[in-house]
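One protein chain omitted, others in place.
Going by the order they are written in, the chains are A and B; count residues from 1 in each one.
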Amino acid sequence: MISVSLNAYLALSVILFALGFLGVLVRRNTIVIFMCLELMLVAATIAFVAFSCYNGTMDGNVFVFFILTVAAAEVAVGLAIIVALFRRRQTIQVDQLDSLKN
Amino acid sequence: MTTDLLQQAAASNQWAAIFPELSLGCLALLLLGLEMVLPKDNQRQIPLVALVGQAGILVGLLINFYTATLDTETFNSLLRHTHQGQVMRVFFLVASLLVTMLGMISLPKQKVPRVEFYHIVLVISAAMMLLAQSNHFVMLFVALETVTVGFYILVSYFRTSPFSLEAGLKYLVMGALSSGLLLFGIALLYGVAGNPALPGHTAEPMGFSGLHSFLATGANAHHFLAASGVLLVLAGIAFKIGAFPFQIWIPDVYQGAPTPVTAFLAVGSKAAGFAVLFNLLQVFSPCSWLLVPVITVMAAATILFGNFAALTQHNVKRLLGLSGVSHAGFLLLGVVASVTVPMAVGAVHFYLFAYLLASFAVFGVMAHVAGANDADQELDHYAGLAKTNPFLAAVLVIGLGSLAGIPPLAGFMGKLFIFVAAFKAGHYGLLGVAIVGVVVSIYYYFGWIKAAFFETPTASGDECQASRPQISVGLVARVVLTLLAMATVVLGFYQGPLGVWVALR
Partner (left out) sequence: MHPHPYAFLALFLAVAVAFPVIMLGVARLWVVCFQPQRPGPMKNATYECGLESTGDSWIQFKAHYYLYAILFLIFDVELLFLLPFAVAFTGLPTGALVAMLVFVLLLVEGLVWAWHRGHLEWQ
């Protein structure tokens, strides 16, 4: 069996993180922005688990629980805001949500 | 893990050390319970219960300030109790008391459920207090995320107002983005500090002491992954503070959020960011070759951006938001000076207290003057305030003067201490930028004072001005606003015990 080096996992994690980051900045649909935010958290999770395996400590694996909890809480609150906003404004494209200005 | 290891770890669980946070949590649950049990007519008592409970916890914290656990690490070194941590706990409790009071003024103007607001404010304050004492990245992340997610809910609390919901969405996207950055930074630091191939690697890579000893060994502070991790963590914290590249969310979110929540964000969230920043700077001190230039540039950019952007604002909440960004810049000046000059830490804490008093005075006035549309508070709404309500106008002037840094108010002393510290540390360029910032800030603060004192309200045009009834200020609000204004004036003359108390290490 070929063993995968730590760098491969880190490269995967960095690529996913960069994709998520770019997605948040570029995409207009709010739900897709949320998916990209979750993608960033998952990329960090992969980094944690990879480091935990290669360093031999369990801290990284335990931290994943907390990341998942935070992600769940964020999703719950975020989707509540989106649903309320959709019922009020009938749109979820961020370039049409621009009522806050000087 | 064997049972004796667990017993050893559990022996350091000093629940008495976090008694204030536990009582805040119980108080929050009590509020929900009371809402379920009490009949509809008595539900107006519930905010009073929150207020009295928090005052009791504050008194208890002050009495037990010098506890036995000071200068120790508890909960298996998850928490570290220092004097500065205790000072910040008192700060957050005072801030949350004042936010509860602001909520009692602002929330009745809207048709929203009331009790959840106070519940979430209490939970956020407990999390902020834990954040100030955290000594481990897991504790830091969980507490920071509790604060952040709580604020997502609070910012979008007026759920029938599109402004509030939009502000909530913007805060959510930016906040989650910065949490992702922070998390990736923590991952990199964890990975590099636990790597068996590097010298100085520790068994507890996410604990602050282990990480500090790792960074202090050899050339680890110059390791690429460690430096990137440090920068990413700094980026995550800079969002809470509102420092330069991460301050885009501030005007929109401050405008859309309910007024008490804006106050809590401006004071509490910012101070929480600074408390964490101080803790992290101690941990990352071997990386100061990287951090000092970066924070210097951030401070300069923040001061300039905050002040110049606030010049063009008409909406009062956006103005306070951008001026808050400039205050964050001044505080960052103090932070960068604290790397070489220890007295700067006390200066920053004193400035935070002066900022707390002045901000809540101004927000108290705003909560009274605001109409049914909470996001639409313009400078014109304050025209003629000196004639219609001289008490509110006087409090407003004292608050704004202190924020602008006019002697002999507390804000002036705060700025003076920070500037002296920066001078001692040798950051002359940054000091010049800061002085330019102060001069610019006087212009927009005085624009507001001019509107309140020297302008008369126009009869035609602004309909909500004409239809607004006389603003009545309740007794509790009157007492609290008077206390805030008096404290601001007194602290400007005589810092005495407060100054010594916040400056002790």
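Basically, a contact is a pair of C-beta atoms (placed from the backbone, for glycine too) under 8 Å apart; a residue touches a chain by one contact, two chains touch by 3 or more.
Treat the numbers as computed from the prediction; the structure is a model and nothing was measured.
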Problem - From B:13, B:67 or B:340, residue that would touch the chain that is not displayed - result: B:13
Exercise for the section: Provide the residue numbers of chain A that touch the chain removed from this figure. Expected result: 1-2, 65, 68-69, 72-73, 75-76, 79-80, 83, 87
Fill in the blank from the handout: On chain B, the omitted chain is touched by residues 1-3, 6-7, 10, 13, 29, 32-33, 35-36
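In the analysis below, only the chains that are shown with their structure count from here on.
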Exercise for the section: Determine the centre-to-centre distance between chain A and chain B, using the mean Cα coordinates as centres, and give it in whole Å. Expected result: 26
Fill in the blank from the handout: In the complex, the residues of chain B that touch chain A are 137-138, 141-142, 145, 149, 152-153, 156, 159-160, 162-163, 165-170, 172-173, 176-177, 179-180, 183-184, 186-188, 190-191, 194-196, 201, 203-206, 251-252, 255-256, 312-315, 318, 375
Exercise for the section: Could you pull out which chain A residues touch chain B in their complex? Expected result: 10, 13, 17, 20-21, 24, 30, 33, 37, 40-41, 43-44, 47-48, 50-51, 54-57, 59-60, 62-63, 66-67, 70, 73-74, 77-78, 81-82, 84-85, 88-89, 94, 97, 99-102
